[in-house]
Structures are given as structure tokens and as C-alpha cells.
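Only a single protein chain was left out; the remaining protein chains are all shown in position.
After this line comes chain A, so read on.
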Amino acid sequence: MTTLLQQIANGLVQGATIGLIALGYTMVYGIIQLINFAHGEVFMVGTFGALAVYRWVLPESVQDQWYVALPLMLLGGIVVAVVVAVLMERFAYRPLRNAPRLAPLITALGVSVALQEVVRLWFPDAEAAQSFPRVFVDAQVDLGPVQISATGLLLIVVSVVLSVLLQTYVNRSRMGRAMRATSQDRDTARLMGVNPDRVIVLTFVLGAALAGVAGVLYGAHLNSVDTNDGFQTGIFAFTAAVLGGIGSLRGAVIGAFIIGLIKTLGGQYLPGGTQYDYVWIFVVLILVLVFRPQGLFGEAERVRA
């Protein structure tokens, strides 16, 4: 019983991370129908951005004061993630806006590989995994029979809060309305005075900021960082977005928690152990796609007269 609860807690931490990334996948898809395979790399560069701040910006005297170090590292991670995402949109995807859909998709894969290599080759010592500081309170929190790291708990709280804020922004604000209009009918949105380029950039910025936050906190949680973390976690996040119904914000977050739970519970209880967690995740994905192709919360594609 304790093991079960413990694995549920671990799954929620995984889900919280994956959810923050999945939001970026689903938002970008909603606006420009592109699966941005390089979005996992945005998460990864966020982690490295924070590591750079820790190593070369923070004076040693404040490195162990989390209330100074963590906000500055989050800021560093967000800024690096956002800059990378904006450049990616401007120079890789925008020129292909009217190209056949396969072109930007393949470009996204290329951007993903390029970003991994750039960080691996140019970030000092990044050829191998390296340790990431446990910036936040380095303690285990007891929740009844379950123990969870303070950073893990912070990740869950931050992920849920940011998801709710994002939904509120998209559903209530003027720019959120412009985003939804652009995703439903770009030409008609332009007739309303909406500049699609601005909406698309905003979408990349929001997605990158969330991925950056996830990158910093997940690095702190794992106590390590590697240049291929983004690709692996990105695949989980992409799967979560499809599982939840691509284009749906709520679906992405719920899909992410489902994936996180399958990953930890499958690794614990199903034959094959943690080496098979990918298998169970994709089995669930395939089952959902067979019986509900639009995902859990996606709208079925339909044409209205």
C-alpha cells in the first residue's frame, strides 16, 4: 500500500513536469497545426540556462539561499527558453508558414537535433550528464506514509497553478480571444484586426516560458541534467498532448498526469519494470487513439455547413 501511494506521488511529479511541456505542444498545434518536435529542447535549454545562471551569475554567497537563487535561475531558464523558441519560430517555422505540412514538421526534427548538439558541444562539460544543484529546500516532506521531495511538491503546485492561470488567460483575456480566433479561422481573425504573427509569437513565448519553468524545477528535482533529457521528456509530453486531445489545454495537463502515473505504476507493477515504461505509455496511447481518435478532451473534426 505504501509502495502504491509512493509511486502515485512519484507519478504526479512526473505528470506535473510533462504537463508544463505538453501545454506548449498543444498550444502551438492549436494555432498553426504544427507538432513542434523541438519543444522538448526548449525545456532542455531552460534547464541549461538556469545552470548557467547558477554557475556564472550567482555569487557563491547566495548559491545556497534558495529564495534568491531559485527565482534568478527560473528567470534565467525562462529567458533562455523564450529566446530560443522565438528564434525558432522566426527563422525556422515562419518562412514555411504556407509550405506543405510535412516541411515544418521535418524542420522541427532538424531544429531538435541541432539544439541538442549545440548545447552538447558548446556548453562547458555538457558532453555527459552533469549534476544540477538542488536549489530548493533539500528535504523530504512526509505526507502520511508517503515521502516526496520538497522540489517535487513545488513542481506539482507550480504546474497546477500555471495551468489554471494559462487557461484563465486564454479563456478570458483579449489576447486569449485572439488566440482562439486564430486557431479556429485565421483569415476571419485577420478580418477582425488580429495580427496572426503576433498571436503565433505569443503562443511560442507562453509555451516556452512554461517549459523553461519545468526545466529548472525538474533539473533541481532530479539533481542532474543531460542534453537528451529534452527529447525523452518531449516525447512523453507530445504523447500526453495527443492523449488529452491535441489543441486542448485541459487535455494536455490531464493527459500528462495519466502518462506520469502509467510511467511510475507500470514500472513498479507490470512485468519488465521501469525498462518497459515507454511500452505501457504507447500501449495506452494506441488504445485511446483506436477508440477515441480525437483524444480524451479533443473535439472530433467535423465540417459544418
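FYI, a residue touches a chain if its C-beta (ideal position, glycine included) is under 8 Å from a C-beta of that chain, and two chains touch if they have at least 3 such contacts; residues count from 1.
Keep in mind that, in the parts below, contacts and distances are computed from a predicted model.
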item: The complex's invisible chain, by UniProt name, from "YnbE-like lipoprotein", "ATP phosphoribosyltransferase", "3-oxoacid CoA-transferase subunit B" or "ABC transporter ATP-binding protein"; value: "ABC transporter ATP-binding protein"
item: Sole residue of A:55, A:101 or A:190 that reaches the chain not shown, by the stated touch rule; value: A:190
item: From A:51, A:135 or A:181, residue that would touch the chain that is not displayed; value: A:181
item: Absent-chain interface as seen on chain A, which is shown; value: 174, 177-178, 180-181, 184-185, 187-196, 299, 304-305
